[in-house]
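Questions regarding the structure given below will be posed in turn.
A single protein chain has been removed from this complex, and every other one stays in its place.
After this line comes chain A, so read on.
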Amino acid sequence: MPAGTLYRGREGMWSWVAHRVTGVLIFFFLFVHVLDTALVRVSPEAYDDVVATYKNPVVNLLEYGLVAAILFHALNGLRVVAVDFWDKGAKYQRQMLWTVMAVWVVLMAGSFYPILEHTLRTLFGS
């Protein structure tokens, strides 16, 4: 496998696959999320009922997964913009992907407790 500009099966291809998969997942969530928010036009009770679903421990964990998908899509999207518009972008695409992954790990670690605080308090008390 040549390791030059061809990146089939390497970082370039797998980041492309992950960008697609996370993008499709985020779009389906967005569709549902607009529908659930629209319940504020029905009644405060209807809205608070559906928001209670978001506070369920399993759904709370899914929210952490949603943040994981969005953070990857956002950071890798900035990398794609850099590859397209920065004249050294293509040359450093691998290094930029590992930078993306490093920033992603830091942000995921930092947001673990704040996002799951509700569930941790519910399950283990405060």
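Heads up, the rule we're going with is that a residue touches a chain if its C-beta (ideal position, glycine included) is under 8 Å from a C-beta of that chain, and two chains touch if they have at least 3 such contacts; residues count from 1.
Simple rule for what comes next: contacts and distances are computed from a predicted model.
Think of the chain that is not pictured: of "Putative murein hydrolase (TIGR00659 family)", "ABC transporter ATP-binding protein", "Succinate dehydrogenase hydrophobic membrane anchor subunit" or "NADH-ubiquinone oxidoreductase chain 4L", UniProt labels it "Succinate dehydrogenase hydrophobic membrane anchor subunit". Although one chain is not drawn, the whole complex shows that of A:Met13, A:Leu78 or A:Leu123 it is A:Leu78 that touches it. Not every partner is drawn; the one left out touches chain A at residues 20, 23-24, 26-27, 30-31, 34-35, 37-38, 40-41, 43-44, 47-48, 51, 54-55, 60, 63, 67, 70-71, 74, 77-78, 80-81, 84-85, 111, 114-118.
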